[in-house]
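What you see is the complex with one protein chain gone and the rest in place.
Order of writing sets the labels: A, B and C. Residues in every chain begin at 1.
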Amino acid sequence: MLTALLVMTGIALLLGAGLGFASIKFKVEGDPLVDKIDAILPQTQCGQCGFPGCRPYANAIAGGEAEINQCPPGGEEGIRKLADLLGREFKPLSEEHGVEKPKSVAVIDEATCIGCTLCIQACPVDAIVGAAKQMHTIIAADCTGCELCLAPCPVDCIVMEPIAETVDTWKWRYPVFQIKQAA
Amino acid sequence: MTSYLFVILGAVLVNNVVLVRILGLCPFMGVSKKLDTAVGMGAATTFVLTLGCGTSYLVDHYVLIPAGVDYLRTLAFIVIIAAIVQVTELVIQKTSPVLHQVLGIYLPLITTNCAVLGVPLLNVALHHDLLESLLFGFGSSVGFSLVLVLFAGIRERLDGADVPAPFKGTAIAMVTAGLMSLAFMGFAGLDKYH
Amino acid sequence: MINSPYIRKPASVQSVMLQVLLALVPGIAAYVWFFGAGILVQLAIASAAALAGEAAMLAIRGKPKALFLTDLSAIVTAWLIALTFPPIVPWWLTVTGTLLAVVIVKQLYGGLGQNPFNPAMAAFCLMIVAYPALMSQWPAAGQLDFKTQLDLIFGGARQVDAITGATPLDALRTALRSAASADSELHGLRASQLMDGPAFGALGGKGGEWVALAYLLGGLWLIQRRIITWHIPAAFCGALFLTAGLLWSVRPDSFASPLFHLASGGAMLGAFFILTDPVSGATTARGKLLFAAGAAVLTYVIRAFGAYPDGIAFATLLMNILVPIIDMKTQAPVFGHKKD
Partner (left out) sequence: MLRKLFKFHGGVKPQTNKERSTTAPIAPVPLPDKLVIPLHQSVGGPPRPLVQRGDQVFKGQRIGAADGNLSSAVHASTSGIVRDVLPAVMPHTSGLTTLSVVIEPDGEDRWGELDRINVRAATPDELRDYLRDAGVVGLGGAVFPSHLKLKPGKEGSLDTLVINGAECEPFITCDDMLMRERATDMLKGISAMRHMLQARDVLIGIEDNKPEALAAVQAAITASGEKGIEAIAIPTRYPAGGAKQLIRVLTGIEVPHGRRSTDFGVQCFNVGTAYSIHEALEHGRPLVSRLVTVAGNVNAPRNYEVLIGTPMDHVVRLAGARPDTDRYIMGGPMMGVRMPAFDVPVVKATNCILVGSPALFPPPPPEMPCIRCGECAKACPADLAPFEMYWFSRARNFGKTQEYHLFDCIECGCCSFVCPSHIPLVDYFRFSKSEIWAREREKEAADTARERFEFKNLRQEREKQEKAEKLAAKAAATREKVAGETATPAAATAAKPSGDDAKRALIEAAMEKARQQKAQAAPKNVDVTSPDVQAEMAAIDARRRAAEHPTEAPPPPPAGQA
């Protein structure tokens, strides 16, 4: 019995020492994975995921604190990519965080705008220009459609407009699988 | 010399650890969705298993048996393998973070991978000497990696197949594993031929 | 919504499958001539089972039955099953094998075009593992009349050991192995002497060699019709010939001649009809060569050293496992990226 204990203790000590050495020798700084996750996120910085921006959400995913299905702007496609990267199972978008919408840009009704600058402060990507007491306008090309400017506007002069399809952004549709039709 | 060859060949093909001995199915099903992760997992397992076989043989022969405590074999082997897995994990985390993230829960799972415990125990049961143990461990893990990679190849293709909904994912993977196992039965008897 | 191109060559899956079936006809005719009409019954049983299994699965899956039942792919599978199984296996064995092939190996993967394994060969492997005795009884040429065959197929009585032997391949191997052991009465006999026995013909098994020749003819016609390419048959026959020739030239008394290997068992059927299944086989030119050569070597290894009489089925399945990787790694360089 004593031998058994001694043997096991010996083994345990030896291995413990080895592990301790390895954990110091192979210490990893930072987490390059966050960058990879962040690269997949759509960078709307909308906060619908429950984190203050895309990077914090990426941190949370990498740290295992958040699910991969909390990003409505990224949509199913984004979830699929995250699942792929992280080797997790695909999950449908979590409903409490929102639904996937067509890509839109915010438009300010410039007749109603009172120039309060509240939306300018809310915009995460500085896509709204204007000065105090002067009418604001949105740079459509830079707008990510995060809708963060909607809530602060005291006069509700901002609306989201879906981006219209042009010949340059037009996409070929998925070919219809015709077997079903033949049935 | 030829007997060593038969040990390896037998471990890789005839008594393939996954498809014939049906050991280590957990990583086989879990880490075979993509080819590159399968390759990584195969490499990690090969490393752990070969090392584990050697170490466990040494511990068995120079510690457990002389001390008369060979009844502790299973326990001791588990501890040794767990430690080796931990070291491997640290090394992989340092050298290939993405592989580490991808292997995710499976790397610690090598610890509980029955193949990794099973093969050293088989070594004892088959009365292998040190070299045979190492070769057997290496052969088994090569066999494991081989079928894991091939399986991943098939699964990548199956991804596009119009599999009926109830069979999508793990179910059809199980069927595939079964058919692969069937194919490997063709090797039966090869190690008996002299 | 139809987009370009608006014109198409008249070609269909159905016509491809039909031509494969037609190419099998000479082989079947030779089979009937030498081994009796029992095989026709087996072909009918297998075809009916395949269609029934396919129809049931299509119904469950809500797919158009008329379209897929007439594509003839199930019939091809059924015929290959009937032609590789011994002709006197009981009917339920043929039915079970065919249903397994169609339902599990083909339809569970999504049906036509999606199965990674050759259905017919998977069925063969399943059945020989499950019923090794029944799957190893091959009548010699002209040994059984049609009525006896029918009795064997549909009757319950199976005193077959008395009337049937093993295949020439199996017989030869058993004999060679016992000839190699000192305490056997066959000790010291050479392979060539063994092959003078009644079960053997000029090249392979008696009668079987003619069937193989008929398959070869059908296969050549398929190549001429551009249904299959030369790569797989050539690589398979070449590699089998070389492997067998190598061992035969070293120890001619322990190993059968390469010609015997080519003419026996399912070699010709495999080379032209089984391995050339495009769905489960390799598709690139180099891939086809590798695939078929690998199958040939495995076939030989299993025939000569393994536990089963013929290796074609297992070799096919084993190579099927490798196909995705082979295809991936043997992609031909695309336009503008070739090294001159």
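Convention: contacts are C-beta pairs under 8 Å (C-beta built on N, C-alpha and C of every residue); 3 or more make two chains touch, one makes a residue touch a chain.
The shown structure was predicted, so the numbers you read here are calculated from the model rather than taken from an experiment.
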Visible chains that the absent chain touches, using the contact criterion stated earlier: A, B, C
Residue among C:Ala82, C:Leu112 or C:Cys237 that touches the chain left out of view: C:Leu112
Chain A residues that touch the omitted chain in the full complex: 38, 41-45, 53-54, 77, 109-118, 120-121, 123-127, 129-135, 137, 139, 142, 144, 154-155, 157, 165-167, 169-175, 177-179, 181-182
Contact footprint on chain B, counting only the chain that is left out: 156-157, 159-160, 162
Missing-chain contacts mapped onto chain C: 1-9, 11-13, 15-16, 64, 67, 71, 73, 110-114, 229, 278-279, 283-284, 327, 331-338
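Keep in mind that, in the parts below, only the chains that are shown with their structure count from here on.
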Chain whose Cα centroid lies nearest the overall Cα centroid: B
Whole-Å gap separating chain B and chain C, where each centre is the average of the chain's CA atoms: 33
Chain centre separation in whole Å, for chain B relative to chain A (CA means): 37
Residue ranges of chain C in contact with chain B within the complex: 60-61, 104-105, 107-111, 114, 116-117, 122, 125-126, 129, 298, 301-302, 305-308, 311, 313-315, 317-318, 320-322, 324-325, 328
Residue numbers on chain B that touch chain C, as the complex places them: 147, 149-151, 153-154, 156-158, 161-164, 167, 172, 175-176, 179-180, 182-190, 192-193
Complex contact set, residues of chain A against chain B: 3-4, 6-8, 10-12, 15-16, 18-19, 22-23, 25-28, 31-33, 36, 62, 84-88
